[in-house]
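Of the protein chains in this complex, all but one are displayed in their positions.
Moving on to chain A:
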Amino acid sequence: MQQFFKTFKVAFQAINKNRSRSLLTVLGIIIGVAAVIMTISAGEGATLEVQKQISGLGTNLLMIYTKTEHRAGAHVRMGKPVNKKDFDMLQHNAVWISKLSPLIVDVAQAIGPNGYKSIAIYGVSDQYFDILSRDLASGEFFKEEEVTTAGKVCVIGKTLKDELFSDLDPIGRQIRIDKIPFTVIGLLKEEGKGAMGQDQDDIILAPYTTIQNRLHGHRRGYDIIMASAINEDHIIDAEIEATELMRESHKILEGEEDDFEITTQIELQEITGNVTGILTILLGAIASISLIVGGIGIMNIMLVSVTERTREIGTRLAIGARESDILTQFLIEAIVLSLAGGVLGVVLGIAGNQIIYKLTNFFIPTALYSILIGFGFAALVGIAFGYFPARKAAKLNPIDALRYE
């Protein structure tokens, strides 16, 4: 052990003697480790962001819709669309579900005083706002009464408001949606980009009854029934219950498959978690390549160093160093170099994350495990790529090494 410390000192002296070269050697490792930390952290940051968006959809969310299948590259509906009968069945019988809203999506032309636009119009009930926990910037949501009477009112998002009204206050003003006048009663609070990158503020919300009955003639079914479980702990109960009620409503016999699907928020989080997780691994793997390149750099310099110091090695062997002493010395040199590179890389990585945060406002949490991976990998690279040159040094014949010119 004492011998190890002495050897450690010797290795350290050697590094110190070649300071600039040592620094250049570790540069590869520094960049590699920083790259690993930054890419993994960026992946984590993206995951976090997506998860935040999903939970922003409203906690306890359930979505019930007709089963679709991929056929010849297109989504094909496999059952009859979810409809009022299903909606009433859920509304009257479900105990684990507290709020329900149909969702009908249509595309229409909206014309305002200062502009017009083709836009997605969402037909929903008054409970939709609670289900998705969306807030208003000004005005109010439409009420149950306006849903039952198919009132020509709507709530719009900020992006659309800007296009149709510019700086005008939209509340109380009229817009024409496919030639039918609607009164704007509410302006949604800005939400930004959604989990899938869509603009959540480029939207019109109107009573679904209005869309069904006034906009495009008569539409029977709904695209989705949105529901909210009574609380987060009972999402699964709500899902099971909704499944049973939907089967009853669709008269599906025991043993037959469902012709609808239910997606909960938990599942959404899992799916996106998987996607971003794969992304993180992929990015990390790419970054690791730079670490390996850095390791080869260390091996390269160590090999040069062994050749350059052949005489020194011969002298050390002649005055009583064992092969193992030489091996340890060069191995320690390589490991110290790569660990130093690891430390500097960690610092650079964290600093890089901060800089990105400052510049883009995209918060990147520096994942602890990314530091461990980066650092551990650096140490591994040091051992793996340091061993070969170290062994070469240790196996030198002292007689030849002493006379090496």
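What to note about this one:
Rule of thumb we're sticking to: a contact is a pair of C-beta atoms (placed from the backbone, for glycine too) under 8 Å apart; a residue touches a chain by one contact, two chains touch by 3 or more; residues count from 1.
Criterion: contacts and distances are computed from a predicted model.
The complex appears with one chain absent; UniProt names that chain "Putative ABC transport system ATP-binding protein" among the candidates "4Fe-4S ferredoxin", "Putative ABC transport system ATP-binding protein", "SRPBCC domain-containing protein" or "Pyridine nucleotide-disulfide oxidoreductase". Contact with the chain not shown here comes from a single listed residue; of A:23, A:48, A:252 or A:402, that residue is A:402. Although one chain is not drawn, its touching partners on chain A can still be listed: residues 2-3, 6-7, 9-10, 13, 17, 311-312, 314-325, 398-399, 402.
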